[in-house]
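With one protein chain held back, the other chains of the complex are shown just where they sit.
Per-chain residue numbering starts at 1, and chain names A and B are given in the order in which the chains are listed.
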Amino acid sequence: MTRTRDGAARTAVEVRMEGLSRRYGAVVALDHLDLTVQPGELVALLGPSGCGKTTTLRLLAGLEDTDTGSINVGGRDITRLPASKRDMGMVFQAYSLFPHMTVRQNVAFGLRLRRVGAAERDKRALEMLDLVGLSTQADRYPNQISGGQQQRVALARALAIEPQVLLLDEPLSALDAKVRAQLRDQIRRIQLEVGITTLFVTHDQEEALAIADRVGVMKEGRLEQLAPPTDVYSRPATSFVAEFVGLTNRLTGEVSGGQVTVRGCTLPLMESGVPDGQVVALVRPEAVTLASHTSAESGPLVGTVIAVTFLGATSRVTVDLGDTTIMAQLTTSDASALPAGSRVALTIRPDPVLVSSSSSADGLVAEEEE
Amino acid sequence: MAAAATTRTGVRPSWAGRRPSVPAWVGTVPFFGYVGVFLLLPTGIVVWDAFKNPAGRFTLSGLTALGNVQVRGFFIGSFKLSLISSLIGAVFGAILAYAVASGNPDGVIRRLYLCVSGVLAQFGGVTLAFAFLVLIGPVGLLFHAGWYFSFPWGITVIYAYFQIPLMVLVFLPAIDGLRIQWREASESLGSSAWQYWRYVGGPLLLPAFLGGLLLLFANALSAYATIQAWEDAIPYTVPQQIYTSMSSEVGLANINYADALALGMVVLVAIVMTGYALLQRRAARWLR
Partner (left out) sequence: MAAVTAVGETPLAEPARRQVGMQAGRRRRLNLFRYVVFTLFGLFFALPLLAMARFSLEGAKLGTWSLTAWRQIASYTSSEGIPPLLSAVEITLELAVITGAVMLVVVVPTMIWIRLRVRWLARAMEFLCLLPLTIPPIVLVVGLGPIYDKIAHLSLSALMLFWVYVILALPYAYRALAAGLSSIDATTLSEAARSLGASWFSVIVRVIVPNMWDAILNALLLTCALVLGEFTIAFFLLYVNLQVELYSISRNTPDAGVIFSTSTASLLFAFVLLLILSFARRRRGIRG
């Protein structure tokens, strides 16, 4: 339920997009996308640049036309409706505040277009500014406030018209890291308080995992997986998802009898029906545990620490196993006992793993793509 | 910059490592000196001589002559022509600028029109008057415009020819400065195209538009060659009168008169250009 200014309850709406396609010349930006956002839900669209997440948002907003398919909001087909009639609030990445208007006037703009009286407009604008914590800046101009504050004003402006849907197009990408984290949480708090159906586009997986009810990972115009953050992280549907979200170790293994054996460890499989044979298993760093290895014997799970990366509370330890390297994630205190050069023995926790049949070599998978 | 620096050949340049005995601004003397002699000095001379009489003594008679009816007529003539041609140039130039700006930034049309504007904004004067003479003058190829030699309409059409491109050059950056996000934000908040222009686009472009208008006005005020080539028998504008008073046989006595007229022009144009500069600053603040 959302709150309106007269306290009356207002139901959140469902957004259903079916079969959306968009091409620019030879480039396919979206390929028959199906996506439904539940009432009051925040779905984050995540993916590398060019994957189609921004296109999806813009189609929903009505800023571009879809080539095929339909868009339903609250049961109504709005596919042919122009942007100005769609009743959606949108927050852009940057620069969207009108520079010639004060913060207050910016926020009240949508109300002015709807012919709301001046006094009422003002009251509503201040309410919104209160919601984002900026009522003291009401009479400043956009160039007089910081980037984070500008985005909060943009949010207030989008919410002031009490839209059915809230759209956020990488709203935090242009901000400093610290501001980004604070604002991210604030956006989520407000979204929950108002209870509005929201679509949030980002290329930062940390953001997506932190605030979304469900995360949609996109690649080349298609949805690879749409699931709650924990599922996307620990039960990735495809290797692209596994490799895009978080870090992954790629290790060769052998599948037989519904399990995979990786370097002597037997691990359950995430999917069923995987045929026997050679595969590449995707193992998360935090599933790898290390212990100091004093005896002289070697084996597939014995190696030497070649690097320790300090990340604050945790550290990432890179171990050379002779034929490949593997990453492990440990608490910093544990990692401090294993400096570079020490010999270690590994175990792999028997979490279900995803395997792919590609025969590319073992090795570390790089960080998430920008 | 006292750090010891060496050039590529390892030799220390002569002024490295020494405390600078010559302040840096000395390097700008050639420029300021040049401009001083060839811009400030002549202007100073004009202003100075406006207050002198032929015998060389200080007088205000040059200035008081500015008050007489005939002179007022010239200023009014200049004013009328400048106002009309700058309004026409500003409005049509803005429309053309918008058409150019809304296309492909790297496209042929934009390049073409920018080059054309660059050339035509400069190239008034004698050539232009000929071209129009041949087009709509007495033996015009297109037709004979009876109003061709009338003031101000005939000459206004010719002025439009360089005023419009000038407006395009000056106004185009402002239109480019309108961020797409503003349009999109406005639309998603529910505005129609008309509402966008009325509340967002229009107000944002207004300073640049007015600035362009003022610039065109000053441009028309200062123009001499075109109107002289168009019709040199009767002086309508102040610049033409300056010419007449400098070259007539009654001649020398009127140099101070010419100076006074020139002074009047400078003051007028200076006021207009100040307004222009202020408006440009405002426009730049929003549309950077």
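By our rule, contacts are C-beta pairs under 8 Å (C-beta built on N, C-alpha and C of every residue); 3 or more make two chains touch, one makes a residue touch a chain.
These numbers come from a predicted model, not from an experiment.
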Residue in contact with the excluded chain [from B:66, B:166 or B:213]: B:166
Interface residues of chain B (partner: the chain not displayed): 1, 5-8, 13, 15-16, 24-25, 27-28, 30-32, 34-35, 37-39, 41-46, 49, 92, 95-96, 99, 101-105, 109, 111-128, 130-132, 134-135, 140-142, 161-162, 164-166, 169-170, 172-173, 176-180, 193, 215, 218-219, 221-225, 228-229, 239, 242-243, 246, 255, 258-259, 262, 265-266, 269-270, 273, 277, 287-288
Where the unshown chain meets chain A, residue by residue: 24, 58, 62-65, 82-83
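We adopt the following convention: only the chains that are shown with their structure count from here on.
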Distance from the mean Cα position of chain B to that of chain A, given in whole angstrom: 54
Partner chain A, residues of chain B touching it in the complex: 179, 181-182, 184-192, 195, 199-200, 203-204, 285-286
Contacting residues of chain A [partner chain B, same complex]: 61-63, 82-90, 92, 94-100, 109-110, 112-114, 143, 154, 157-158, 161, 167
